[in-house]
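Excluded from the complex is one protein chain; the other protein chains are retained at their positions.
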Amino acid sequence: MNRRHWLAGALVAVALASSPVQAQTTLRMTWYSDGNEGEVMRDLLNRFEAGNPGIKVVLDTVPFKAINENLPVQLAAGQGPDMARIVDFGGLAKFALDLRPHLANAPNWEQNFGPFLEWMREPGNTTAIPGYMTQLTVTGPLVNKTLFEQAGVAIPGPKATWDDWAKAAKAVADKVKAPYPVAFDRSGHRFFGLAVSQGAKMIGADGLPTPSDEGFRRAAQLIVDWHKSGVMSKELWGSVSGTAYRGANEEFKNAQVPFYLSGSWQIAQFDKTVGNAFDWIAAPTPCGPANCSGMPGGAGVIGIKATKHPAEVAKVMDFLASEPILSEFYARTLFVPGHIGIAKKGVAYRGASAQAAAALKVFGDAVGALDPAAYRIQGNAYSRIVFNAAISRIGQAVAGEITIDDAIKRIDADVAQQVAERNKK
Amino acid sequence: MAGLVLKGIGKSFGPVEVLRGIDLDVADGEFVVFVGPSGCGKSTLLRVIAGLEEVTSGSIRIDGQDVTTERAAERGLAMVFQSYALYPHMSVYRNIAFALENMRLPREEIDARVRRAATMLRLTEYLDRKPGALSGGQRQRVAIGRAVVRDPKIFLFDEPLSNLDAELRVATRKELAGLHAEIGGTMIYVTHDQVEAMTLANRIVVLNKGRIEQVGTPLDLYNRPANLFVAGFIGSPRMNFIRGQVGPEGRLVTPDGKVNLPLPPGSAATGEVTIGIRPEHVAPCSPAEADARIAVELVEQLGSESYLYGTLADGTALTLRSPLEDPARRGEEMPVRFDPARLHLFDAAGLAIRP
Amino acid sequence: MSRVTSLLRQTRRPGRLGWTDILSYGYLALGVVLMFGPVLWLVLSSLKTPAALLEFPPSFLPLTQKTISVPGHARPLELHRVRLPDGSVKELAQVRRIGIQATMIDPADPARPAIRVPIEAREPIREIAFAWSNYTEPLKQFAFGRYFANSLIVTILATIITLLINSMAAYALAIYEFRGKNAALLMVIGTLMIPITIVLVPVFLVVTQLGLNNSLWAVILPGAATPTGVFLLRQYMLTLPRDLIEAARMDKASEWQIYSRIVMPLTLPALAVLAIFSIMWRWNEFLWPLAVLTKSEVYTLQIGLNAFQGELQTQWHYLLAMTVMTLAPVALVFVFLQRFITTGIANTGMK
Partner (left out) sequence: MSANGSPPRAIPRDSFASRLIEAVAGLADRPMAWIQHAVGGRGMAYVFLAPNILFFGLFVFLPIGINMAMSLTGGTNLFLSERPFVGGDHYRALMQCGSYLDPASCREDHFWKGVSNTLKFTLFQMVAMVGTALVTALVLNRKIRGRGFFRAVYFFPVLLSPVVVALIWKWILQRDGLLNGAITLAGGEKILFFVEPGWAMFWAVFVSVWAHMGFYTLILLAGLQAIPADLYEAAEMDGTKPMRVLTRITLPLLWPNLVVVLVLVLIKAVQTFDEVFVLTGGGPGTATLMVVQYIYETAFANQVQNFGLAAAASMLLGSLLFALTMLQLWIARRKAA
């Protein structure tokens, strides 16, 4: 008899564990973290909950992999959270909730998130307010100043070209025996940080992607050539397959990379882990034949259409996107603001060293220098398809498996096939 | 205790017929032994009775009740397996008690019965042991104990002694006989060893190729085998067989004429026959009395008696038993005499020719 | 020659160490290094600071910069071994570094004026320090206890269900003759090779339709019926003597009792092997829980732990430390069940 009771107790416990007690309105936000932003968000949400006793927000932190791979499946199945922090705005636009009807001050949102709202909307929609930016990212180079000094090579100036930087970095690397003169994250987004300056437009007149334009070709050729001439190491682009991301942040921290094309998001971490080992700076994006623009990007929180509590979601979003709160968020996470008002005023980054603050300033300025083409590429619903095809195939070309021409043919074919699949109804 | 009636039992495994048309009545309290060469179907028949195999045809009645379609557990029988089938993970006590627990008897009742059986089988001091820690004979007794406590309608034994060494086998045989005398249950016992059959059985059932060849008391089978098979199977060393015919002057003659015997009085035999004579009914004799001569090929001296293996002139093997210690040597020619009263005659179909 | 023969079998000449023995022990010693080394490396790495993790050449032990408090300086200063222009070597504390020049003072005599040293001439002095914060910090941050409990519930319940239903099926397939048996066997064996990865989406659909999302049952149930388990147990049960089952039947045991009282206890070694594999598999499972569990109340440890993998950064120091934490129960299970596992596999009728 006792045994039976025990068993029943265990079953009840399991049942309880799987069906939480519902208190007031509970909203769920699916979240991922690169650094401390999860803690900061939790802190801000606590503040929200204190002011709004009827609403509770649960932060479900997942590996980033789940945001890109599992969340779309869950949303497609009608499952999923009330809000989510995502990066593939175009791909998930159809699941996004239009907050506009529930917002107290929609014009304010439009004013401050205007260009980014376009990224989040479904094609053709010009009014929806799906969410706000937790960070704007912008690609750009990080430079190991100490290595340049040790090598006695001058750091190229503000309007220097890619070629200037490649030569300088190679010279430094040869002198100080750094294995990666130039490092690029293995990421389509970073690749376009180069391609835009080479004149890549990516999008045709009909809004559909046309990856292999002149600028794209030039950029791809540059990447492959740099690998051939030892300016870049195959370790990043050539060592993994498909869409896998590889960053060089660890190598950079280890002082093995004079010139690292990554972006604003590295600053917080470098500030913490490089410490006193060497000096580093952020530099403006080198210039190509077309312009000196990098790529914008970023992550944002969107409301999910399937939510049962749209009004409450809007309330939370309104709170989080409000200027003082968002400003605090950026300040504590060392993110580049994705809020036009805050960007204009500037963010008083907390706990950042002089070095990090300077770097953040460089990236903040870079936002202003972005080419409109770069915004269009980032905002296009198909951009990630092109990004993925690009790194997958250029990676193969870097590894020497296929020629650059074949790679570009494959990219066109891959993109065309995926676009067709997505539009199959 | 109960009787058993088998009617027209047939059993096939796919196309292979293992049992055909078995009819048998076993009386209450009787000890019946099934013997036969391996593959004769004796174990299958036992398993059919147990309910472990379903019959293809025929019916089984226990205690007057038709149990043909009942499962093993419902027939109220107990079985001792050749391998003993003791549960290796249970103590001797639990092994014996297991069936009683399944019958949901009260604890005290179970305990009393187990202890009674253990005392009877001298297992009391081993009750806590696992079967793995017992000797062969002890395991055998546990297996019997497991059957005894159940107080079954019929005990079934499937070659229970075949895994014991010779000495233990004789001892256990006696114990089994004693057990039957003590509890008086109906017992059905399968063996391929005719000594066991002869010593234990009230009645023996000889099986061959799925059929009953003969049913009878041990002496019946020994003295009046119904056919060549039974004659050859019962008795050790086996009965001698000599091909012969009934001659014109009413004598039995071998084709080469070297053996010439009087026909037993009143025998109805004619034509081709097989003459059977057990080794103990052939004896060395003086040349004058000889019915035949054999060339001695092998002499086995057992101390109390000797066996001589030889051949007749036409090459037919002949074995004889002699009370002498050293009756002959290899290669010797020896005159022998047949006891005329102990001749068995079989017709061309192998059936005994009875006066 | 007979010594070579003895390599091929089991006897060793008593009291003598032949070259084959030396070879064998050498091989085994190499094995120990090769098998334990990487895991030890993981454990040591998990105790390194983020900076030390990325160092090259890597140090085996967790080392950090040694610092010293010097009067007149608010923060502790880094200690370096410095080669001075005159060739002598001295331990100095670094006040600041600008570019490739470091400003250093003698901690023993802080009043003396600071000297400037090129950075190549200094070598940091380091000491062993375990970065326990790799463990304590994430424990504060994430609900380790809850994830641990969820993992435990999943692992235990799933293993019990797996053992139960697979052994029942194995019992049916090993002991009975019945119509459809061959079809059932074929089904079991035919799916032996299908990895769950390739049917993830359809299984997700099924689980969603059953309304199991975000319940631990969504993780527990789908993998409970494993062809491997049925196959392994059946093979083992086939080696049990039929007499035992028949004896039990004669002993008036019901079929369920035969299964639970006779066959299950005798199948313990095979059950133990299946249990081990089920435990390992469930404890380590990642892709599937990630697909069906989205609420942090029901996260398993593997999801929680991998949350340190972001889009652009992975917090390796936390990830490694938490990995070591998840390994601990595995190591415990192994230590206690080692004998069972190793002899169990040997006996599971893998023949």
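We call the chains A, B and C, going by the order they appear; numbering starts again at 1 in every chain.
The rule is short, and it goes like this: a contact is a pair of C-beta atoms (placed from the backbone, for glycine too) under 8 Å apart; a residue touches a chain by one contact, two chains touch by 3 or more.
Here the structure is a predicted model, which is why all the values come from computation and not from measurement.
Residue B:Lys130 is the one among B:Lys7, B:Arg61 or B:Lys130 that touches the chain missing from this view. Contact with the undisplayed chain is limited, among C:Thr49, C:Thr159, C:Asn213 or C:Thr323, to C:Thr323. Within the complete assembly, C:Gln257 is the residue of C:Thr49, C:Gln257 or C:Gln313 that touches the hidden chain. For chain C, the residues touching the absent chain in the complete assembly are 1-2, 4-12, 21, 24-25, 27-28, 31-32, 34-36, 38-39, 41-42, 45, 54-58, 60, 164-166, 168-169, 171-173, 175-176, 178, 181, 184, 187-195, 197-203, 205-206, 210, 221-225, 230, 239-241, 254-257, 259-261, 264-266, 268-269, 276, 280, 283-284, 286-287, 302, 323, 327, 330, 333-334, 338-339, 341-342, 345-347, 350-351. Contact between chain A and the unshown chain involves residues 3-4, 68-70, 72-73, 76-77, 88, 91, 179, 233-235, 238-244, 246, 250-251, 254, 256, 384-385, 387-388, 395-396, 398-402, 406, 410, 413, 417-419, 421-422, 424-425.
In this section, only the chains that are shown with their structure count from here on.
Counting hops only between chains that touch, chain A reaches chain B in a minimum of 2.
Greatest Cα centroid separation from chain B: this falls to A. Of all chains shown, the one whose average CA position lies nearest the global CA mean is C. Look at where the CA atoms of chain A average out and do the same for chain B: the two points lie 90 Å apart. Between the Cα centres of chain A and chain C there is a gap of 32 Å.
Between the Cα centres of chain B and chain C there is a gap of 64 Å.
Residue positions of chain C with contacts to 2 or more other chains are absent. Remark: chain C residues 241, 243-244, 246-254, 257, 261-262, 265-266 touch chain B in the complex. Residues of chain A touching chain C in their complex: 14, 17-20, 28, 30, 32-35, 38-39, 58-67, 70, 73-74, 77-81, 87, 145-146, 149-150, 185, 245, 247, 249-250, 253-254, 256, 263, 265-266, 269, 272-277, 279, 299.
Those residues of chain C whose C-beta lies close enough to touch chain A in the complex are 50-51, 54-56, 78, 94, 97-100, 119-120, 141-142, 149-150, 153, 157, 201, 204-205, 208, 213-217, 290-291, 294-299, 303, 306-313, 315.
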